[in-house]
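One structure is given here, and the rest of the page talks about it.
Of the protein chains in this complex, all but one are displayed in their positions.
Up next is subunit A:
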Amino acid sequence: MTMSTSYFVGDTVALTARTLRHVTRSLDTIITTVITPIALMLMFVYVFGGAIDTGSTAYVNYMLPGILLITIASGVAYTAYRLFMDLATGIFERFQSMPIARSGVLWAHVFTSLVANLISLVVVVGVALVMGFRSGAGVLAWLAVIGILFLFTLALTWLAVIPGLTASSVEGAGAFGYPLIFLPFVSSAFVPTQTMPGPVRWFAENQPVTSIVDTIRNLLAQQPVGSSIWAALAWCVGVLVAAYVLAMVAYRRKIA
């Protein structure tokens, strides 16, 4: 075992503790992460929701999965931001010049993203509960939901590492999240896709968000998930692998 591997765990723990402090000491990052999804939730449930026909499903139950994905998409922008700042301030290079497991610097940001997004998701679900969200799902279904959200967060976090490493400005590092936040609107997240015109409907039904949203919604509503769970998992794993490979390419270009 090389020196780097034997130190990997200890070094990554120390570095993760550092980035976690960045989250706990700037709780505004959690607030700005959850404020957009909560505002959208209020708008859709109390303003537009009445006009959207979701059958017997309460609208807050219908749209919560999409809101959770938007929460994650806005949360990972901070991973790009924090990584960008580490590069800009030179602390990234300081760590890379030290005898540590070098990749631990990236993993620390990834683990921190998972924790920060978990906090944000708990806050958003809490607000949804106050707004009337209910689920009779059992432990297994909830575990499946958490698993899918975990995979989605991991995939988007590695995606966020790419602009974090390559952006030339702090705005650029954060801007990659906008299309991700927009994607749920052209999916089954807020409106049943049957109402959309042909090409839009085709896009909505075949983009990753719809399968993920449908799976989470059915799990929470104790409905059969059908094949959508496999499509959801395939999308999450596919994006994760592609993002990880590209992030590693960007990382290798950054360090000698």
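Here are some notes:
Rule of thumb we're sticking to: a residue touches a chain if its C-beta (ideal position, glycine included) is under 8 Å from a C-beta of that chain, and two chains touch if they have at least 3 such contacts; residues count from 1.
Note that contacts and distances are computed from a predicted model.
Chain not shown in the complex: UniProt lists it as "ABC-2 type transport system ATP-binding protein", one of "NADH-quinone oxidoreductase subunit H", "ABC-2 type transport system ATP-binding protein", "histidine kinase" or "Multisubunit sodium/proton antiporter, MrpD subunit". Within the full complex, the residue among A:Leu83, A:Ile100 or A:Ala141 touching the omitted chain is A:Ile100. The chain not shown here touches subunit A at positions 2-4, 7, 10-11, 14-15, 17-18, 21-22, 25-26, 89-91, 93-100, 255-256.
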